[in-house]
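Left out: one protein chain. Kept in place: all the others.
Up next is chain A:
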Amino acid sequence: MSSDETVVDRMTGAETVPGSKKPDPILVVDDVRRSFGGLTAVDVEHLEVQRGTITALIGPNGAGKSTLFNLLTGFDRVDQGTWSFQGKRISGRKGHQVARAGMVRTFQLTKALTRLTVLDNMLLGATGQTGERIGGAFLRPLWQAQERANTERALVLLERFKLIAKRDEMAGSLSGGQRKLLEMARALMTDPDMIMLDEPMAGVNPALVQSLLGHITSLRDEGKTVLFVEHDMDVIMGISDWIVVLAQGQIIAEGRPSDIRSNQQVIDAYLGSREEE
């Protein structure tokens, strides 16, 4: 959490109303709806995510945050609605196509590929590999140079995420927090423009939370856009440039952390849900 957090307003010109227009949106969502049986899990009229910011998606349990995440990243199908990323429509695309478009996600339950080494996990993230085509797989000379370059890039990232010592160990032997780091690093191997983190702090010990936060802010500082789902209010208030509040599938509020903190609707939604629990 850098000190200039409060000084630099990356959201100049954005109104603090649900579905507000952003000056330079990277992701624009329109009228997205998804229901499970009779329950409408997500019903978002309009949402824009500003490029180069950290946007947090919050809301009580069952608000539809993860469902919205799954929809946007192509891991679930919408009933209706469209959304575009970098000006290109990506609604209806499959998960891998969304990832190729430059929007990469992580998962709430960390998905480390346990019986692959940490380095192999990383290399799997690299895009456009000739050796990943079955025809090219047999011809080592075709992909050897590419593999070497990817390995170098992976090692740099592992260094940065402090996993370099574990590079040849099975990912299954990592601790929960290290798996979160690995998942984030692996997502970066795809060189995304936008990274979607589904509860990156869940089940991570407090010491590691700080380092994860540091990584997230440095992603933003490198020009990547971050959208993340999180529960821990302190964490969200500390690093987000913008907060979108979801309740019962709908956006009930949007704004800077300071706006959200004093928003009565948000407090009601949250406290209400706490009591129910």
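Rule of thumb we're sticking to: a contact is a pair of C-beta atoms (placed from the backbone, for glycine too) under 8 Å apart; a residue touches a chain by one contact, two chains touch by 3 or more; residues count from 1.
Simple rule for what comes next: contacts and distances are computed from a predicted model.
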Among "Branched-chain amino acid ABC transporter permease", "Succinate dehydrogenase cytochrome b558 subunit", "Molybdopterin-dependent oxidoreductase" or "Membrane protein", the UniProt name of the subunit that does not appear here: "Branched-chain amino acid ABC transporter permease"
Residue of A:42, A:71, A:104 or A:118 in touch with the missing chain, whole complex considered: A:104
Sole contact to the chain not displayed, among A:125, A:177 or A:200: A:125
Of A:45, A:147 or A:232, the residue in touch with the unshown chain: A:147
Residues belonging to chain A that touch the chain removed from view: 73, 75, 94-97, 99-100, 104-107, 111-116, 120-121, 123-125, 127, 129-134, 136-138, 140, 143, 147, 170, 172-173, 183, 186-187, 189-190
